[in-house]
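Okay, handing you the structure first.
And now, chain A:
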Amino acid sequence: MTKKLLSISDLSILLPTGADRQYAVQDIDLELNTGETVCVVGESGSGKSLTARAVMGLLPAPHVRVGKGEIIFGAEDLTKVTYERLRELRGSEISMIFQEPMTALNPVMTIGDQIDEIFRYHVSMSAKERAEKALSLLVDVNLPDPEKIIDAYPHELSGGQRQRSMIAMALALGPKILIADEPTTALDVTTQAQILKLISDMQKRLNTGVLFITHDFGVVADIADRVIVMQHGKIVETGTTKQVLQKPKHPYTKSLIAAIPRLKPRKARSRAAEVVLKTEGVCKSFGGGKSFFGFGKPNREVKAVQNVQIELRRGETLGVVGESGSGKSTLARCVIRLIDSDEGQIKLGDVDITKLSRKDLRPYRKRIQMVFQDPFASLNPRIRVGDIISQGPILQGEDKEDASKRAYELLDIVGLDRRSFDRFPHEFSGGQRQRIGIARALSLKPDILVADEPVSALDVSIQAQILELLDDIREQMDLSMLFITHDLRVAAQVCDYVAVMQYGKIVEMGPTAKLFKDPKDAYTKSLLAAVPGKDWHFGKLKP
Partner candidate 1 sequence: MKKVLASILMAGSLLLGGAAANADKSGGTLSFLVQPEPPTLASYISTSGPIGLVMPKVYEGLFDYNNDGTMVPILAESYSASADGKTVTFNLRKGVKWHDGKPFTSADVQFTVMDVLKKVHPRGPNSFREVTSIDTPNDHTAIFNLKKPAPYMMRSFAAYESPMVPKHLLEGKDIKSAPLANNPVGTGPFKFVEWKKGQYIRLDKNKDYWQKGLPHLDRIVGRFIPDASTRTAAMENGEVLYAAYNAIPNIDAIRLKERDDIDVTTEGYSMINPMALIEFNTKEGPFVDPAIRRAISVAIDRRFMIDTIFFGYGKPATSALSSNFKATNLHAEMPNYPEKGDKAAANAILDKAGYKRDGDGVRLKAVLDLIPYGEDWRRAGEYLKQALGDIGIQLELRYEDVPTWLKRVYHRYDFQMNVNYFYQLPDPVLGVHRHYGTDQIRKGTHFVNSSRYSNPKLDALLDSGAGEPDAAKRTAAYKEIQQILADDMPVVNLFELEFLVVYNTKLKGAYGSAMGAYGSFREAYLDD
Partner candidate 2 sequence: MGNFWSRYKRNHAAVFGLFVIVLIIVMAITASLLYPEDPFRLVGKPLSKPLTNGFLLGSDSLGRDVASGIVHGAKTSLLIGFVATLVSVFIGIFFGAFAGYFGGLIDDILMRVTEIFQTIPSFIFAILLVAIMKPSISSIVIAIAVVSWPGVARLVRGEFLAVKNREFVQACHTLGMSDLRIMLWEILPNCLSPIIVVGSLMVATAILIESGLAFLGLGDPNIMSWGFLIGAGRTMLRSAWWVCTFPGVAILITVLAINLIGEGLNDALNPRLKERQ
């Protein structure tokens, strides 16, 4: 039997004066019942996180505060209760887990101590009881070797283990409400699947109401009972998962859903015969160096890339997929010679670039260019957009005027206003910045584009646009693309060919459609199984 746990009505959250808008969140209504999962979906800046924090009374006061409305929990209005009462409720009745478990945990306290605190501040138990309870909680969240973890510090755990610990903490006192603020965004896809399952298991067991903040409709599809879609601080659509995902009413919701990459592989194209890039037996290890005076043992060695063979043909997109730490980015950086590989050959056409000196390499630089992941880190904030785009050709000996002319053309190509030329990167949004980054990569008219997670930092609607742009450009310019991604949905959409990496090795490689349909390797299988909302992608929804 369900009953109402939380009811938010007419809530507005004020932003400090001078912000770009007055309200972070405006006039929203929301309800949460026992045993129910309500997903709040929205892109960055939609106000979904602040809504969640307002429930906990954790708004960054005094700058951001509740303007009007009420948050009824039980018989109390949480916007009005005393601080002391709020403190009592936090952690015991209402708990919260966060996106980034590394920073959300105190780095200098053991997991055990951090769990222990909850008991100390909410219930009176003996130290021994508390310790036992903490241990059993860690067992409950399926942490391996809980005796060890209870004495471990956060940095000694993996991301998934940390998030499990956070969940253990949040569920310690069997709260009525669990607020989860993008708890899986920072995790690998397989880990994400496990954590989602853990949350939903716990919820069933404790009949908790879960308010789940996410930007990923795949996750929504997997776990939500009801969905609330937010845009610019307002709720634009609300309904059951089925309603919203299958028959969205609001145009924004529609566009969002349309933008989500599907796990449907693109149609295979015919492969060209010309091999533009080929690696043979590429290896790269990190660490193992010695200090200046040669004291002590060498550092631990990490084999990031082991004996990798890939082949990229003209006009095709080769995807390299894998989870964090699989070595896919290292491979990309070896290919473009940002780092030197230890062994093996990397051939651009017939030339092995691993043996070239920096000087000899320079002419080959223009044949292979890179698009980076982080649209904020990949542009020098101190240099004008025009210079960012034109400096490559100038360095390669083109005269300034031609380079500028080319830069203007590129701005057109990537869909940016020509006035952007004289502006600084910080004046642009993430998607626009990524376009600038693409323009820079194209400025040298390369044959090959290495794209390292080019869309993973972007909101889903922007993501779709950038992917489209990349595909268009590849088509127009007859480019070949090495596409690094962790997201199988993205890979499915853009790649002709996919290589799956794990622990520095390629475990499986093949045409996208074939590989997705009929994965051979166990790891590939588990990756595919963990894709959020995969059922929905194939037209099914959680019953």
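Candidate entries met the following condition: all candidates are chains of the complex that A comes from, given by their letters.
Note that in this section contacts are C-beta pairs under 8 Å (C-beta built on N, C-alpha and C of every residue); 3 or more make two chains touch, one makes a residue touch a chain; residues count from 1.
The structure displayed is predicted, hence computed values, not measured ones.
Asks: Which numbered candidate touches chain A here in the complex: 1 or 2?
Replies: It is 2 that touches chain A.
Asks: Using the touch rule from the top, collect the residues of chain A that touch candidate 2 in their complex.
Replies: 60-61, 63, 291-292, 333, 336, 338, 361-362, 365-366, 368-370, 372-374, 377-383, 391-392, 395-396, 437, 440-441, 444
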